[in-house]
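One protein chain is absent from this view; the other protein chains keep their places.
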Amino acid sequence: MAFSLLWLTGALSVLIMLFVVGYIMIQGLPGINVEFFTTSPRGGLSGDGGIFSTIVTTFYMVVVTLAVATPLGVGAAIYLTEYSENAESIIVRKLVSAARFGVETLAGVPSIIFGLFGYALFVSALNLGFSIASASLAGACLIIPVIIRTTEEALKSVPVSYREGSLSLGATRWETVWKVVLPSAFPGISTGILLSAGRIVSETAIFFVTLGGSYRVPHSLLSGGRTMALHVYYLAMETRAFDKAMSTAAVLVALIVLMNLSINIITSRISARSR
Amino acid sequence: MTQDIRMRAEGYSLFYGDFKALNNISLDIPLNRITAFIGPSGCGKSTFLRSFNRMNDLIPGVTTEGKVFLDGRDISKEDVVDLRRKVGMVFQRPNPFPKSIFDNVAYGPRLHGVKNRSDLAVIVEKSLKAAALWEEVRDDLHKSGLAISGGQQQRLCIARAIAVEPEVILMDEPASALDPVATLKIEELMNQLKKNYTIAIVTHNMQQAARVSDYTAFLLTDENRAGNLIEFGPTRQIFTTPSDERTEDYISGRFG
Partner (left out) sequence: MTSGSRHYGARTGMENTMKTVLLISALASVLIVLLIFVFTMKEAMPAFREIGIREMLSGRVWRPGNDQFGILAMIAGSGLVTLGAVALGVPLALGTAIFLSEIAPRWISGIVRPSLELLAGIPSVVYGLFGMVVLVPLVRAIPAPGNVGFGLLSASIVLAVMVLPTIANVSEFAIRSVPKGFREGSMALGATKWETIARVIVPAARPGIISAVVLGLGRALGETIAMIMVIGNSVVIPAALNGNPLTIFLSRARTLTGNIAVEISYATGVHESALFATGVVLFILIMLVNTSARYLLQSSISRGGK
């Protein structure tokens, strides 16, 4: 009896997934054609037009946010994994524990708070306005902890013996990191970056308050815009064009599925290599 | 001894935090000879070996007393990166990089400024020949260093260490992870290498020490669990007429 209940829950999970994804796809696919991808939304209450500008905005957002967050995140992870144990001064040690605490705390903060913060600091105080600049800076704050965590994991999985071998040949720590550890950890690090990219594509709340809602193609870092996710929101809440919303949602889901698939491929290659 | 000395330890002690792991060890590593450190497990021989290229600096909380000299110069005053080029190390488990055989051997020279591809090729061939590996891999230099057998990997690590033209090669139980045939090859190699290099080897295999080394140092932990040097001298003397009773007990297998 109890077993059939458990089978039911398993089946239910799959059914829910099929229902949600299936509904979105069935409703959304008919509206997808070349024109959908190549024209921009016309604005206003009708919801007419395609999603071209939103694709461009999403692309810019991913690129700029990753450009800011990746060096900082990977650099931080390298320091925390490779350099912090041998730090001599007390100050540095305290800073390192503060850094670790920071990463953990940030992981639990909801994205709307990052949005609020982004609004207060980037949009208002720094006067960047509703723009790609503000939104990607806020987005970077959101994903830096993710990149730090996944990079640290990737670095830690590189065998210590590689480092010992390199150092014993007379390499400096940085040379060891750059020439031996990072190349080895690269797949794991790319997984983290891809995950963050997926996050940026999916996020709505944080960009809602920092990107504005312009439906035009952004032409500079200071332009506002809307990502595909934001476009779904605006279509749903401000127009009656639920069909367009579904189509955009379908594209969004397809994109996320593709990204997740790539992550899975990389991850299985990593575990195949270590065997 | 009348032999030239390449490296020397004087009153050397090592601490992990408050715990003394090595107590006041003094000995010489003679030039172009093989010196073996033997003793029961846990007596600190690997730790002592690693002091000669300051690999213990990498462990947080380690402090030392006493001095270690390379060619008469205090190694704690030397640049550690330069020291490690001159004093190379081969580890217990072979640890080739996940790169090609060529890139493994060329790693060191590239670090130290050799950029030209043909210069590197010359160095790689010379080092692989000196490590008795050239004939086996000459056609497969672009194969991954991980794709060869354990014994070959260890010889690759030796070639890698030789490629930076060290003066001393430290070997930490270099054959303990290998099968008997591979072990024999490594021992033959050591005999060849000592013509050009000074070698210090840690081994838990007494017969190996007796076969291969010219000088032997016997270490033992005292009642405070610190490693002490009990006896040091020419291998033949240590194994046939040891002066200390504890050495004799260890050699004859009464413990260890």
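Per-chain residue numbering starts at 1, and chain names A and B are given in the order in which the chains are listed.
Methods note: a residue touches a chain if its C-beta (ideal position, glycine included) is under 8 Å from a C-beta of that chain, and two chains touch if they have at least 3 such contacts.
Keep in mind that this is a model prediction, so the values were computed, not measured.
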Residue among A:V63, A:A236 or A:I270 that touches the chain left out of view: A:A236
Touching the absent chain when the full complex is considered, from A:I148, A:L169 or A:I189: A:I148
Which of A:I32, A:V62 or A:I78 contacts the chain that the document leaves out: A:I78
Interface residues of chain A (partner: the chain not displayed): 2-3, 5-10, 12-14, 16-18, 20-21, 23-24, 27, 71-76, 78-80, 83-84, 92, 95-96, 98-99, 101-103, 105-106, 108-117, 119-121, 125, 141, 144-145, 148, 172-175, 198, 201-205, 208-209, 229-230, 232-233, 236-237, 242, 245-246, 249, 252-253, 256-257, 260
Touching residues on chain B - with respect to the absent chain: 79, 81-82, 85, 109, 111-114, 164-165
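Here is the rule we go by: only the chains that are shown with their structure count from here on.
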Chain B-touching residues of chain A, taken from the complex the two chains share: 85-86, 159, 161-162, 164-172, 175, 179-180, 183-184
Chain B residues touching chain A - in the complex, by the definition given at the top: 53, 55, 58, 60, 81-86, 88-89, 91, 93, 95-98, 107-108, 111-112, 157, 160-161, 164
